[in-house]
Every structure is written in structure tokens, then in C-alpha cells.
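Showing subunit A:
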Amino acid sequence: MTALKLEGVNKSFGPVHVLKDINLTVEEGEFVVFVGPSGCGKSTLLRVIAGLEDASCGTIAIGGDVVNAVPPAKRGIAMVFQSYALYPHLSVKDNMGLGLKQEGQPKSVVQERVSKAIKMLDLDDYATRKPAELSGGQRQRVAIGRAIVRDPKLFLFDEPLSNLDAALRMNTRVEIAELHRTLSASMIYVTHDQIEAMTLADKIVVLRDGRIEQIGTPMELYNNPANRFVASFLGSPSMNFLVRSVPDLPPGQTMGIRPEHLRLSDAGPISGRVTHVERLGGDTNLLVRTPQDETLTVRVFGQDPSEVGDVVHLTFAPQQVFHFNEAQERIF
Partner candidate 1 sequence: QQAELTIESWRNDDLAIWQDKIIPAFEAQHPDISVRFTPSAPAEYNAVLNSKLDAGSAGDIITCRPFDASLALFEAGRLADLSDLEGMSNFSDVAKSGWSTDDGSATYCVPMASVIHGFIYNKDAFEEVGVAVPQTEEEFFAVLEAFKEDGNYIPMAMGTNDQWEAATMGYNNIGPNYWKGEEGRMALIAGEQKLTDEGWVAPFRQLAKWGAYLGDGFEAQTYPDSQNIFTLGRAAIYPAGSWEISGFNALADFEMGAFHPPVQNAGDTCYISDHTDIGIGMNAATENPEAAMTFLNWVASSEFSNIFANSLPGFFPLSKADVALEDPLAQEFISWRGKCESSIRSTYQILSRGTPNLENETWNASVAVIKGDESPEDAAQRLQDGLALWYTPQQ
Partner candidate 2 sequence: MTTARRISGTTIAAHAVLMTYTVIALFPVFVILINSFKTRRAIFRDPLGLPNEETFSLIGYQTVFRQGDFVLYFQNSMIVTVVSLTLILLFGAMAAFALAEYRFKGNTLMGLYLALGIMIPIRIGTVAILEMMVSTGLVNTLVALILVYTAQGLPLAVFILSEFMRGVSDDLKNAGRMDGLSEYQIFWRLVLPLVRPAMATVAVFNMIPIWNDLWFPLILAPAEEVKTLTLGSQVFIGQFVTDWNAVLSALSMAILPVMVLYVIFSRQLIRGITSGAVK
């Protein structure tokens, strides 16, 4: 059964057309990630699904039922907000339990489900604290806990990790992935961060300007981007696009190649001077400027001895190269 089905969803704020003909299916248990530049409509789409905004037209079906006219709390969904949106005046326990109490669940059920979530999220020591007394990561977990206890058919996450620092982000990412496996619930997850997108998603939806650009598994998108926008959006450091530095490129075309697919060698079709070296320990990024004045990023596994100023030659396998036409569509 499909967890969510959007058909022809449009949304306008007055004259601003924010979502344009969105069609999307989320299967039971699937983890779907929305990515796209800021302002492209990710949050709005999520809010339309949650019922916090009404779609201007189109149907939204959750678990097979059209829910356009159903209020948020009755849609069988749970949402985790970027700012966590914890109730500042309630304890961790009460934050989690409020929705259940509101539904009229008996006290014992509330108690039980909250304790279960608290245990699952390792929050035992903090159950009676107020949000202000928690660290960012802990607040994050409370927000997730609040979603879990409602036992929803569909989880919605709006950039849940963007307020955390790098180390915490990594840990929590893994926790969310584990949670997804444990609960085997369907999840929709909005993020800016493409590492999160790649590592968490069963399916990534790339949005631009209120329109869906491409849908696919992370590796599909990574290996088969439909256009230059998708290609540049995924992968870090992002794909190199070359026009002048590649011999024999037909005019109007752009060649794309990922940094890790460029290899240093004694000779190669592209050469250039190293302008900057980033040594990350596990790998090394070289910024190389070609004589045609284009800058390339080269990613080398391990610790590379190259220094700024070195002249390097780069080779690549032809099958790892993408070509885009003038309309930025992928040709091959």
C-alpha cells in the first residue's frame, strides 16, 4: 500500500505560485528525502502534506485515504521541526505525551508509550527536565520522541539536524537511519545537506523552484543525473564542469566530471597548476587551475604530497564523464 500519494498538488500564496504540479508516491516504509536550494518549496510541500497549509489544488492521500479536508492531528502523521518547536514550559515527558493526552488516550497508555520512546532515545536521565535545560542534541531527540509516541504512518522531518554541530549531526544521522529501520515507518525528510540526503534516503526528490526535477535512489541520481542542476547538487566536493579546458568538446556542450573520478598521472588530457590543497587526513582535495582559466577540484584518497604551485596532469575514464547541452539537459 502507498503511504502517501500526491496528485497534481499546487500551492499559491496569493500571487506567488510556490508549488507547481507536484506528483509523488511514497511507498510503505520508504525513506524519502527532499532536497533543493533554499526557497524552492521543500518546507511548503511538507506543510501541505501535514495539513498545516491547504493545497490550492490537487489531492493528498495518506494510507489510501484522501486527507485534503482532514486536520493535521488526524492525518496519522508526525512532524519534526527544524527549530524542534518543543513546548518550552513542559517537561520532556509532557512534551512527548501531550499529543496522546490530547487524543484522549488513557493515562497508562500515554505513560507506557512515552517511557518506551524515552528509553529508545536514551533520554531516561532527562525525562523531567524542561527543554531549556537540554543540549541541542537532546532537544533534537525529544522532538523525535514526540513524533515517535504518536506512532504515525508517516514521519515528516524538516531539516531536523541543521541546528546541530557537525559531530552531533553525524551521530544523529545514524540514529535516524536506525530509527527508520526499527520502526519501519515511512519517512519524508527535508534537508539542505547532501550527505544526509545520500546516506539516509531510499529515494531522493530534487526540487527546484517549486517543481520536481528528478526522483530516484541516491545512487541513481549520483550516477545518472537528469540535468546539470541535479548533477551539481549532489556530491561533495561538487562536480566539475568544464567548457574550455577539454579538447574536442562540441560548442555549447559542457562536460561534467566528479572530483573523485579525476586521477593524477604523469600525463593526461587536462593539466593545470595546483592553487590550493585541502588535507583532510583521510583524503585530500586539490584545486587545480587549467591554462584555460577554469578551476577543477580533484579528490585524492589518502594523504597526497602535492603542494600549491605544482603542475599536475589529470586523467579520467570516459564512462565517468557526463555531457550537458545548452539547455543544461544531460545528453549522455
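Keep in mind that, in the parts below, contacts are C-beta pairs under 8 Å (C-beta built on N, C-alpha and C of every residue); 3 or more make two chains touch, one makes a residue touch a chain; residues count from 1.
A quick word on the picks: all candidates are chains of the complex that A comes from, given by their letters.
Note that the coordinates shown come from a computational prediction; the quantities given were computed from them, not determined experimentally.
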_subunit A in this complex - touching candidate among 1 or 2_ = 2
*Quick one: which bits of subunit A touch candidate 2 in the complex? Just the residue numbers, please.*
47, 50-52, 71-74, 77-79, 81-89, 98-99, 102-103, 146, 150
